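Here is the structure we will look at.
And then subunit A:
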Amino acid sequence: MKNINITIDGKEYQVPENYTILEACKQAGIEIPVLCYHPDLRPEGSCRLCVVEIEGMRTFQPSCAYPVNEGMKVKTNTKEVRDARKMALELILSRHPQDCLVCERNNSCELQKLAAEFNMTDIYFSNELPAFKTEDESGVIVREHQKCINCGRCVRACQEVQSVNALEFFNRGYEKLVLPTGNKKLHETTCTYCGQCITVCPTGALHERDETDMVWNWIEDPNIHVVVQTAPAIRVSIGEEMGMEPGYLSTEKLVGSLRKLGFDKVFDTDFAADLTIIEEGHELLHRLKNNGTLPMITSCSPGWIKFMETFYSDLIPNVSSCKSPQQMFGALAKTYYVEKAQIDASKVKVVSIMPCTAKKYECNRPEMKDSGYQDVDVVLTTRELAKMIKIAGINFAEIKGEKYDAPLGISTGAAAIFGASGGVMEAALRTVYEVVTNTELENIDLKMVRGMEGVKEATVAVGNLDVKVAITNGLSNARKILDKIRAGEADYHFIEIMCCPGGCIGGGGQPRPTSPDKRKARMDAIYCEDCNMELRKSHKNPAIDTLYKEFLKEPLGEKSHHLLHTKYTKRDSNV
Partner candidate 1 sequence: MTCCNVDVGKILKEYSEEKGNLMEILHKIQNSSKENYICDDCMKKISDYTKLPLNKLYGVTSFYTMFSNKKRGKYVIRMCESCPCHVLGAEAVINSFVDELGIKVGETTKDGKFTLEHCACLGLCAVAPAVMINEDVHGNLKPEMVKDIIAKYE
Partner candidate 2 sequence: MACECGNCIDYSVLDRIVEESRGKEGILINVLHSVQEHYGALTPDIQKRISDGLNIPLSQVYGTVTFYHFFTMVPKGKYVIKICTGTACYVRGANKLVENFVDKLGIEVGQTTNDGLFSLETVRCVGACSLAPVVTINDVDIYKRVSPKEIDGIIAGYRQKEAE
């Protein structure tokens, strides 16, 4: 990339020619305030907080969107520019509630932070609050619309990143607002509950439904046996909420904290992830051998499942019938585990800590009751768990590390990488290769399926067969592959689809703000965890072995089928 010369506040800099002014300023050590800008999204330039003065231009320009060009002279800190930014913020604040102290985003709110940075001490305009009722009928995503500041990040995330199209701007001018399709409730739209709108929302206008109270009550109740499972992606992200660097690997601190919170057993979804690989791997082999529907597509991501049921129901036969690891875990906890531990299953509550808001929806799907009870009772996001740790006063940075409980806490590196896009694929290939060829896989790091790209393709030789695989993350990327399948242009055998950008590490329940850099750090940590594991292939997990021996008998067997597999329903795309 060519460099060009640009003058910022009287100093000359050289920056790549494809930079925006915002990026150039960042390189120059000038942090420009932003609100509608988000690194994951197409710049919109509408909040006007990032305006700068460009010599020769009549009006100020939004630095987040304006490209640099040779010889450009930019001023970021003149009185007029600062006045303009402050006025824009004042105008936004004048229509925003002031009850920060009881807001879900208190102390993690971008608007609050900006108000502090701008040293806002007075709002001249009368406070005009829109009268909206809070909407939480979906049971997953709560919309506190009166806190919306019209930045449109959620709209762009929903339309452009996820192509779900459940949110859009309505009306215009000062009456403009974000609404779900046709002013309906979210659960009446195509919403997949992926939660990407939540992760980009700068204020408390969008958040998951807080279900921590229920969990506190169960923990408190001596008659209830509370079992917790943690998803693979939690251990690389929970640290951020506790003030650590992104990508801080905190598996053991996480376990220690959960014990301190008072959970009776601390288990690991990774165990179920290994199990998923066994079941899904065998399903793939079965399809390959018996001319089953190909390509087979993974089914771990509940946002993706709802998306598929809504927009691509014709591809239902392609999707693996395996439940997601969370649900496999729940089904086993209330059957296998209670049997082994001799506990009354009706007194067991299964709590999941998930990077995902759609998991809250998944656990309440009517078909997820194969254990005879609701398999998973409640799902908490990474953020909700962090809240619990904070309320409990646990000093996360100082806490001593502990290990997961057996047997549902034993796992391999193959399961750990479920948290990153490409991880399920890599884990499956590690097992499929060895099962088919009966030889040990030499290079276990299948780097061709890793990374942040939205669509990845690879061919892996498994015995005589060149297995063609594709991996996508982010639903708009999934569309690209799915349209290819529809058009009959895809000759893949196996496809991994994750709903959120980067996979579960970028999930809708993860710490805010999520940015490409943070996803990268979390992803690196995931592979670091894998690297550090002794066992790195699912079929080598001794606890899984025992499980099949003692309980399930064989992969795809009758019991497996009953507890670990499910089916899908077509949904209307224009509800």
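Inclusion criterion for the candidates: all candidates are chains of the complex that A comes from, given by their letters.
Heads up, the rule we're going with is that a residue touches a chain if its C-beta (ideal position, glycine included) is under 8 Å from a C-beta of that chain, and two chains touch if they have at least 3 such contacts; residues count from 1.
These numbers were taken from a predicted model, which means no experiment stands behind them.
One candidate from 1 or 2 touches subunit A in this complex, that being 1. Residues 159, 165-172, 179-183, 189, 574 of subunit A are the ones that touch candidate 1 when the two sit in their complex.
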